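A single protein chain has been removed from this complex, and every other one stays in its place.
Read from first to last, the chains carry the letters A and B; within each, the first residue is number 1.
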Amino acid sequence: MSEINAIEVPKWGLSMEEGTVTVWRVSEGTSFRKGDLLCEVETSKITNELEAPFDGLLRRIVAQPGETLPVGGVLAVSASETVSEAEIEEFLSSRGAHPAPAAAPTQETAPAAAPAPTAAPTPTAPAVPKPAASSGSTLVPESLQGQTSGEVFATPHALKLAAKLSLDLDKVTGSGRAGRVSMQDVHNAIRAAGGSVATPPPPARSVLPGRTLKDDSEVDATPVARRLAGNLGINLHDCRATGSRGRVCEADVREAERKFGLVTTSPEPASDAESPVEFETVAFDSMRKAIGKRLQASKRDAPHFRLTADLEIDALLALRKQINAMVPSVKLSVNDFIVKACGAALLRVPEVNVQFDEQTQSVRRYTYADVSVAVALPSGLITPIVRNTDTRSLASVSEEVHSLVTKAKSGTLAPEEFQGGTFTVSNLGMYGVREFDAIINPPQAAILAVGAGAQRPVVVNGEVIPRTILTVTLSCDHRVIDGALGASFLAELKRFVESPALMLV
Amino acid sequence: MTSSKKTYREAVKDALAQEMQRDATVVQIGEDLRGGHAGTNPELETKKIEAFGGVLGVTKGLWGEFGSKRVIDTPITESAIIGMAAGAALTGLRPVAELMFMDFFGVCYDALYNQAAKFRYMFGGKARTPLVVRGMIGAGFNAAAQHSQSPYNVFAAVPGLKVVAPSNPHDAKGLLIQAVRDDDPVVFCEHKTLYDTKGEVPDEPFTIPFGVARYTRQGTDVTVIALSAMVNAANDAADKLAAEGISVEVVDPRTVSPLDEEGVLESVAATGRVVIVDESAARCGFGHDVAALIATKAFGSLRAPIELVTPPHTPVPFSPKLENAWLPDAARIEDAVRRVVTA
C-alpha cells in the first residue's frame, strides 16, 4: 500500500505563525521512529526540536535549513520505498508545497488541485495512458467511477467522499447496520478493485507530541540502558530484555536502535566565504524578525496614545531602604515596586488588564494581573511574565523578576514563561533615560515606560522644594482603552507608588 | 409521500395510532391514558368521555378510536404496568407501556432490567419481547428533582434494552414506529419541552433504523454531539458560530443504544475537535460513553481535548432560575466550542 505522509511545521504556542528550519538531524533515505528528533525549528522566541509524529522513511526534505514556512507547512515527506518520486511530487503539489529543487520528474498527470479549473486536458505527455481519476494519491479504479444515482444508505461522510471522488456508491457494499455504507466501506471497495487510498496526514498538533507512548519507568533496565534509550528516544518496552536477571541492557537498546534504523547525522559546517571589509552584514535572526514584525504590526494597527505622569517616590525609596536594610533575604528595586504597583492598579482598573483579540474584535478581561517585564538581551529583548503580580508579595515579585532576568539571559526561559501577559513594564531608568514611550506588546493593550528617578524641584504651597520624581508614560491602544480610562489607571498607579505601604496590605 | 407540519406530541400520537390501525396486537398500557378514571365505568364507556390522554395529552383520542381493550388505563402501580406489558409481549402482543415520567423507572426496574431485557437470552433465543416503554424525560419544565431527570444513560447501560431519544417530530414518528415493530424491548424517551415544537412530518407511516445518526448541521471545524432537546441548543450554537466563521457539525445519534459509531467517528475524523452535550449526567453519562468511544477509536484524529457540556452533579433544582442555570444551553455549548477551536 502506498502511504505518503507530510511532516509539517508544528504549532508551538498560540502566537507561533511560522518556523525556520535550522538543521536537519535525519537525512533523506533514512527511516525514523515516532519521537525521533527530525530537525530543529526556530520560532520567533525559541529553537525547538521537532520530534517525528509517526514512524516513517524520510523520502524528501522540502524545507532546507534557513527556509521559513507557516505553521502546517510541509517540511518533508515520508513514504515507504514503494512510493514513486512522481507520487511524491503529486502529493506535494496537492499540498501546495513548492516542488523539489531537483530535476522535476516526468509529470504523469495534472495535479489534482490544479489552480485553473477551466484548464484543457493536460497538454503534456499525451502518450501516457490515462490513469484512474485521482484525488491526492487516492486512485479510484474505473470500475467504481460514476455518479451515485438514487438513494443509497450511507453515512454523511461516505456520501461526501463519493461525490468528491466521483465514485458510484451503488457499487459499494455497505457493512453497517441495515447495509449502511461507511467511509471504511468505500476505502475497502477501492482497494478491492485495485485502486489506492491516500492516508490523510495526521492532524497538526497544537502541542509537542510525547516522546513515548507507554510509561517505561517500571521496565527493569540497567541505568546505562535507560539513559541511552532516553537519549535515543527509544521506549524500553520496545527493547528485548537479554541482560542479567531479565533486565534490558545497553546491547538491547543498541539492537532496537539498529532495528529502527536510527541514524543521526551531524550538521554540515557552514562554508566561510570571504566577506567584504567595509561593513558587516548581519542577518536578522528569528528573534529580531519577531520583534520587528510584532512591533511594526502593533505600531501600525494599534492607535497609540500616551499619558505621562510624574510620580513622587521619596516615600517608596524610604520604605525600600528600610526593608532592604532589615531583611537579608530581600532586595527590592524601584522596578519591583513599579511592577507590583501595576499589578495592584490593574485589578483596580480591570478594563486595562486585558488582551485584545483582533480577529473576533473582543477583549479578554483577566481577573489576575500577569505583568510582562521587558528584559534587554544582546540579541534583542524578551518579556518574561511575573504571573499573578496582584497576589504576590513584593518580595515574591522581586525574586521572580530576579530569576526571570537571569533565565532570559541564559536562554533557559520556557515558552510559558514569556508567552501571554496582560500588561508590560519597560524600564530604562538604569540607563539614565528621563522619560520615553513604548510600543504596546500585542495582544496586550497597554505598556508602561519607566524612566529614571531623580531629584527635581517641586513647588509646594508656593515654595520650591526638592523631591525625587520618576516619570512614567503609559501607551494605550485606543481601540480598547480610552483616554479617561488610561488616566484613571495612572491615578491608581500613582496612588500605590506614592503611598507604597498600600502594596503591603 | 405527503407531509405536513406537526408538533412532536402529534407525531408521537400519529405513530401510535397508525401502528394500532396496522397491527391489532399493538396495545397501550398506562396511567391516565384515556382520562384518569381507570376501571370500566359504564357511563363513561358509553359516552366515550375522555379526559387527559396522559399527563400532557399525548394519547388523547386513542381510547375513543380503539376502545378499552387496546387502550388500558392502570392504577398508579408502575411495577404492574411494566410487569403486565412484559408478560403481554411474551404472549405475542406488542404493548406500548407508558411510565409518565421516566424518573419513576425505579419502582418497576426489575421487570424491565432483569426480566424483559433478559427474556431473549434466558430462553435461549426462543422468546421475543416486542415491548416499548414510553416516558417523559428532561428538565426545563419546573417539575423539580423527581420529575425532571433524563435517565437514558441508565437504560443504555443494560444489554438487551434499546434506548431512543428523538430530538424532533420527524424522528419521533419514524423511530417510534420502528420501536413498535422491533422485537426487543425499547425505551422511548420523549423530552417534555419538545412536545410543542413543530416540524415537517410525513403523513404516511415510515421507519428510521436504530443506530443511524443524523447530522442536523454539517461543518468542518468542530463536531458537536447532542441528543434530544440538546440538539436544538446545539443547532442554535452552531448557527451563531457560523456567523463568526466557525463551522460546526451537529451530530444527533438519535438512539443511545445502539449507538452509531461510524456516524460519530467519521465526523470526528473530519474535524478533529469534539464537544459533547449531555443532559443525562455529569458523571457516567451518555457523554462520557461517547467520549470514551472517541478516545479509544479516534484518538489520533483529535487536535484538542474533548469538551463535555453537562449539568452539574446535583439533582435538578426546582427554582426556575436555578433550573435554567443547571441546564446546558446554547451559550455554554458556544463557550465549549471556542475552547476546543483555540486549544
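By our rule, a residue touches a chain if its C-beta (ideal position, glycine included) is under 8 Å from a C-beta of that chain, and two chains touch if they have at least 3 such contacts.
As a working rule, contacts and distances are computed from a predicted model.
K.L.:
For the chain that is missing from this picture, which UniProt protein name fits: "Dihydrolipoyl dehydrogenase", "RNA polymerase sigma factor", "Multifunctional fusion protein" or "Amino acid/amide ABC transporter ATP-binding protein 1, HAAT family"?
P.N.:
For the chain not displayed, UniProt's protein name is "Dihydrolipoyl dehydrogenase".
K.L.:
Which chains here touch the chain that is missing from view?
P.N.:
Contacts of the unshown chain, counting the full complex: A.
K.L.:
Could you tell me which of A:224, A:297 or A:502 touches the chain that is not displayed?
P.N.:
A:224
K.L.:
Can you say which of A:413, A:445 or A:493 touches the chain missing from this structure?
P.N.:
In the complete complex, the chain left out is touched by residue A:413.
K.L.:
In the complete assembly, which of A:64, A:403 or A:499 touches the absent chain?
P.N.:
A:403
K.L.:
Suppose we count only contacts with the excluded chain; which residues of chain A make the list?
P.N.:
Here the touching residues of chain A are 222-224, 244-245, 324, 328-331, 398-399, 402-403, 405-407, 409-413.
Please note the rule applied: only the chains that are shown with their structure count from here on.
K.L.:
Report, in whole Å, the distance between the mean C-alpha point of chain A and the mean C-alpha point of chain B.
P.N.:
One centre to the other, that is 45 Å.
K.L.:
Could you please specify the touching residues of chain A with respect to chain B in the complex?
P.N.:
Touching chain B from chain A are residues 14, 155-158, 176-178, 180, 182-184, 200, 202-206, 360.
K.L.:
Which chain B residues qualify as touching chain A in the complex?
P.N.:
Within the complex, chain B touches chain A at residues 209-212, 215, 218, 244, 258, 262-263, 266-267, 269-270, 272, 300-304, 342-343.
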